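Yeah, one chain of the complex is gone here, protein chain that is, but the others are all in their spots.
By letter and in written order, the chains are A and B; residue numbering begins at 1 in each of them.
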Amino acid sequence: MPITTIETIEVKSVRIIDERGEADESLMPPFKEDDFRRFFEAIILSRTFNQRALSLQREGRIGTYASIWGQEASQIGSALAFNNDDWLFPTFRESGVFVAKGYPMWMLYRYWAGDERGMQIPPEFNLFPMSVPVGTQIPHATGAAWAMKLKGHKKVAAVYFGDGGSSKGDFYEGLNFAGVNKVPAIFICQNNQWAISMPRSRQTAAKTIAQKAAAFGFEGVQVDGNDIAAVYKVTKDAVDKARGGGGPTLIECFTYRLDDHTTADDASRYRTDEEVEAWKAKEPLVRLRLYMEKRGWWTKEYEEAYAKKAQELVDSEIKKAEGYTPPDPADIIKYTYAELTPRQMRELKEFGWQS
Amino acid sequence: MEFDFRLPDLGEGITEGEVVKWRVKEGDHVEEHQVVVEVETDKAIVEVPSPRGGKIIRINKREGGSVSVGEALMTIETAEEAEAAAPEKKAEEEKRTRPPSVSVVGALPEKEEVTAAPKARALAKKLGVDLAKVAGTGPGGMVTEADVKAASEGKAVPAPPRPAEAPRPVEKAAEARPAGQDKYGEIERIPIRGVRKAIAKNLIASQKTAAFVTGMDDADVTDLWALRKREAKVAKEKGAHLTFLPFFMKAAQHALAAYPNVNASVDEKAEEIIVKKYYNIGVAVDTPDGLMVSVVKNVERKTILDLAMELQELSVKARDRKITLEELKGSTFTISNYGTFGGTYATPIINYPNIAILGTGKISERPWVVDGSIAVRKILPISFTFDHRVIDGADASRFVSRVISYLEDPGRIFIESA
Partner (left out) sequence: MAKLNLVQAINQALAQEMEADADVIIIGEDVAKDGGVFRVTQGLLEKFGPERVIDTPLAELGIIGTAVGLAAYGMKPVAEIQFMGFIYAGIEQLFSHASRIRTRSRGRFSCPMVVRTPYGIGIKPPELHSESSEALFCQMPGIKVVIPSNPYSAKGLLISAIRDPDPVIFLEASRLYRSIKSDVPDEAYSIPLGKAAIYQEGGEITVVSWGTMLHRAAEASEDFDCEIIDLQTLRPFDEEAVINSVKKTGRLVIVHEAPRMLGFGAEVAALIAEEAFEYLKAPVVRVTAPDAVVPMARLEDHYMPSQERIKKAFEKVMQY
């Protein structure tokens, strides 16, 4: 009997706007000028937030911070494809998602300064608190999506993780569950090429991360993570599919981490300046600016005016974040359970934290 | 508003650096986040941005000077209205040379310190030993108590305890005391430290363990008074000031010889009384740091004159804070001659681990019955506290009577002495 091939894997790679700002308009979603401005300004705003955070850390005003520089298109392009009642599960490197969704920046600064009140997510945001242990948030999104399906809600749940996260057991178990139960989950891998000092090539021998979806019986697609239009399109397609009962999708945003892993890391220990410079030339803002300029939608004055506005906005958020009363030590104990146990009531007294 | 810009915790364990170059000068206007100074740490140079905008009114650290985390680098007069937008920090264009990255999160503390056991530290403080110069023989080079002792014995005269340790009388240490208020009015808080703390601890230890009883009595020391006056000249020729205390000590020592159980201490764990065959009598000496019990050793071998001279030396040492640890230890019995300050009867607290203490009050003239008539006599009030676990009331009375017999008839000391 001839040996037959019973399954092949096909992985698509999507790009709409290339590195020179040329676009394939046949793939472009029906955006208007305002939509592009919205993208452009969101990138600038989140980047301003990010750069201020780096300064604040150097000034001793916040603790260790994880920069998003270079990944704005992956984060904002995807975030804007969801409805506000869809649930998002971010990691610690998703400032762009938070800012794009309108999460109060002063609360973000508070969190990075080491204050849990920053992640006391206000009810109008369907965002889970940032997850620090890598990949662990993946099964959470699967669970939420599963609940949405069981309850018949027309919502989707999306989770962000990195190339490092895709090596974790949580990735396999979370995606497998999602696949076999056909839940409305979107798995967004921000492949920024580095997991601290581990290059993507050492993380897995697979050619792409997107193809791993095949192991779970659903589609994985790779997208140019620095092309905000493509990221939006691919995400929107996945969202529509999930919402329509078509099950999960794995999206691999192929992008780059331009900064160090965190403010305490020093990436020059393990990667070259040439590599970083090469990626800077293709980064999201450069790309979008080139495209908008070609369409006549960008001027230097426009950018400078908005940049100034963004600075003012961010700086007022910093003032707000810092002009607060210090956290109450009683909070260490108070939020452990719904109600205080007798032991905890004793401890509040013993530690002198009775408020 | 004036704002002191202090060198922030740059993270990665940096505690200080050297100011390499100021990028601004006094009078300049700076923006928030503008890099103002280059600080060198560990052979790398960090650019430090200002956390506030405003006009620089003072540069506090000169180029080439060292600055610690928390020290003020410069003072800025901040503007009241919202700052103009700071220039966008072009992270991608600035080539920052960084201090070596030593972690990927957090700020690691880094400090050079001598590892020493707490008792070793306390002893070093007391003896005035510089820990950094002591060779540590504990594990990993840790400095132990024995190391500190060895280091201190290398000195000719043990250094006095550092003044910072001693609690000071009211007028002297005003700078250390926080002025305060409680709900009734003004108060002053004086920390209990050092010697006073040790004394307090000792007294409590004594009170806790002994079953103490105090008995009081009087001694007619008229003859002793005359004796002392008469012999004071002789003592003076020898350079000593003759007080009553040497007589009290001799009297006590002779009485202790007759009632050895009073010259003892208790080993609680072994449940044994340790009777000492030597007579080391502790006497309270007034020092600037408080009353200290200084021990005169082997009273049985010393003459009254010897004792007078030793007591004189001790009071000089105490005043100059040169009393050594040795001189404070090893007593078998204690005399509290509080009479020099006034007072008649008292309930002295036993000097742990002794089991008895003899308190002598102020000698005063009183109407007394002598051979059936009233006479004016010199009376010494005596208060004797003893540990009832070891001595019972009868023995205690007998002991005190014996002491009194020597005091009332000093000749007895003379004829009994070898």
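Criterion: contacts are C-beta pairs under 8 Å (C-beta built on N, C-alpha and C of every residue); 3 or more make two chains touch, one makes a residue touch a chain.
Values in this document were obtained by computation on a predicted structure and should not be read as measured data.
The absent chain, not drawn in this view, touches the displayed chains A, B throughout the complex. Residue B:G136 is the one among B:P49, B:P99 or B:G136 that touches the chain not shown. Within the whole complex, the absent chain has one touching residue among A:A113, A:A242 or A:V314, and that is A:A113. Residues 13, 102-113, 115, 117-122, 136, 139-142, 144, 197 of chain B touch the missing chain (whole complex, contact as defined above). What chain A contributes to its contact with the hidden chain is residues 63-64, 92, 111, 113-116, 132-136, 164-165, 167-170, 195-198, 202-204, 265, 269-270, 326-327, 329, 331-333, 336, 343-344, 347, 351, 353.
Operating definition for what follows: only the chains that are shown with their structure count from here on.
Between the CA-based centres of chain A and chain B the separation comes to 62 Å, rounded to the whole angstrom. Per the touch definition, chain A reaches chain B in the complex via residues 48, 51-52, 54-55, 57-61, 63-64, 69, 196, 258-266, 269, 280, 307-308, 311-312, 315-316.
The residues of chain B lying in touch with chain A in their complex are 8-12, 32-33, 48-49, 51, 82-83, 85-86, 88-89, 91-92, 98, 100-107.
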